[in-house]
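Please find one structure pasted underneath; my questions will follow.
So, chain A:
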Amino acid sequence: MENKKLRATPAARALAKRLGVELLSVTGTGYKGRIHKDDIANFNYEEKTHVSPLARHIAELHNIDLKGVQGSGHRNKIMKDDVLELISDPDLKARFTLDDFGIVTVPKTEQALSKPAAEVSQKVPATPAAVSQAATVVGETEKVAMTQMRKIIAKRMTESFFGIPTFIQTWEVDMTELLALRKKLMEPIQEKTGKKLTVTDLISLAVVRALLKHKYINASLNPEGTEMTFHNYVNLGMAVGLDEGLLVPVVKNADKMSLSEFVVALKDLTERTFSKKLLPDEQAGSTFTISNLGMYPVDEFTAIINQPNAAILSVASTKEKLVPVNGEAVVRPIMKISLTSDHRIIDGLTAAKFMTDLKKLLEDPITLFI
Partner candidate 1 sequence: MAKTKSKKSELTKEKMLHMHRLMLDIRNFDHKVNRLVRKGVIPGMTHFSIGEEAANVGAIGAINAGSDLITSNHRGHGQSIALEIDLNGMMAEIMGKATGTCKGKGGSMHIADLDGGNLGANGIVGGGMGMAVGAALTQKMKNTGKIVLCCFGDGACNEGTFHETLNIASIWKLPVIFYSINNLYGISTPIKDVINVDYNYQRACAYGIPGHFIEDGNDLLAVYNKFEEIVQYVRDGNGPVLVEAITYRWLGHSTSDPGKYRTKKEVDEWKQKDPIDRFKKYLLENKIATAQEIEAIEKASEDAVEESVKFALSSPEPSLESAFEDIFAD
Partner candidate 2 sequence: MENNTKIMSVRDAIIMAMSEEMRRDENVFLMGEDVGIFGGDFGTSVGMLEEFGQERVRDTPISENAISGAAIGAAMTGMRPIVDVTFMDFIVYMMDNIVNQAAKTRYMFGGKGQIPVVFRAAAGGGVGSAAQHSQSLEAWFTHIPGLKVIAPGTPADVKGLLKAAVRDNNPVIFLEYKAQYNMKGEVPLDPEFVLPIGKADIKKEGKDVTVITYGRMLERVMQAANEVEEAEGVSVEVVDLRTLAPLDKESVLESVKKTGKVLLVNDAHKTGGFIGEVAAMIAESDAFDYLDGRILRLAGEDVPIPYNQTLEAAMIPNVERIKKYILKLVNNR
């Protein structure tokens, strides 16, 4: 069998490079397995169509389209026998064969007549080995190997957790003024940017402001822990939870942004994080990270530092509490924020000073304009 070169269109190659997708992992839907742009765009790290080289070769010879077919090999890999079985059945073969123009040679109406759709679709009968494996299990389990993404997150978390001596400070913030300010700014921001202003946006802005006055909190430490880097700018990382795992898009130069600019930037990054169109460049270079679980009724929590940052801010939910104000008990919206700091470069006093400033900005947001 020949050593075949990978077929991929220029557009596909360009997109793969941008998204950091390895071409060899992608199954192409084009002629002779050619990879097209959509194949990259639709590529999901978890769903790889596995085909053995021999099976692929045989399928190409017979102009068979293997899209969606599940094989009998490891992780549903399509093996030679699966393809041979498929093409030995003239009916099945006709339904998977494409002509030169990529059009299925057997028209759809005939397909419907010959076999019921559900049975036809994608399954190839299981081999004996697969059947026997299922028989000895008592209850239902699902074994899923860690995805590439999960593996990377796991590694980073472990390194951070075990590598950094941390301490945590939790502070309470009275959100009355901030919430009121938000109400006032909703319409103007909506008008200017077409986007909804969130509490996160305002908290972020306060954090950025405070960071500029506390260089140790906005610093980075190299992996060996021997060199500190101070930044006179703020690249704000915002942790975003997906089903597949955690991603941290970074708003670059958040210190230079107005509120409306920040709103647009963060919204755009978040959207693209969910649609998996985030560029590798946009996940790197943060100087500080915020982890916001305020949309859930969590009282407080402490996130793990996103290396090489020196600290991370955990934002919990805002809850109505009874608090004493001037000796009187009043109900106020109270939010807990926690700062996890790297004790190698940040000590208690530094952290406290930062949090004092931050609290002031959050409780008296007018001061953001000073």
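We take it that a residue touches a chain if its C-beta (ideal position, glycine included) is under 8 Å from a C-beta of that chain, and two chains touch if they have at least 3 such contacts; residues count from 1.
Regarding candidate selection, all candidates are chains of the complex that A comes from, given by their letters.
Worth saying up front: this structure is predicted, and the values here are computed from it rather than measured.
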Which candidate, 1 or 2, sits against chain A in this complex? 2
Per the touch rule, the chain A residues reaching candidate 2 in their complex are 9-14, 28-31, 34, 36-37, 98, 100-103
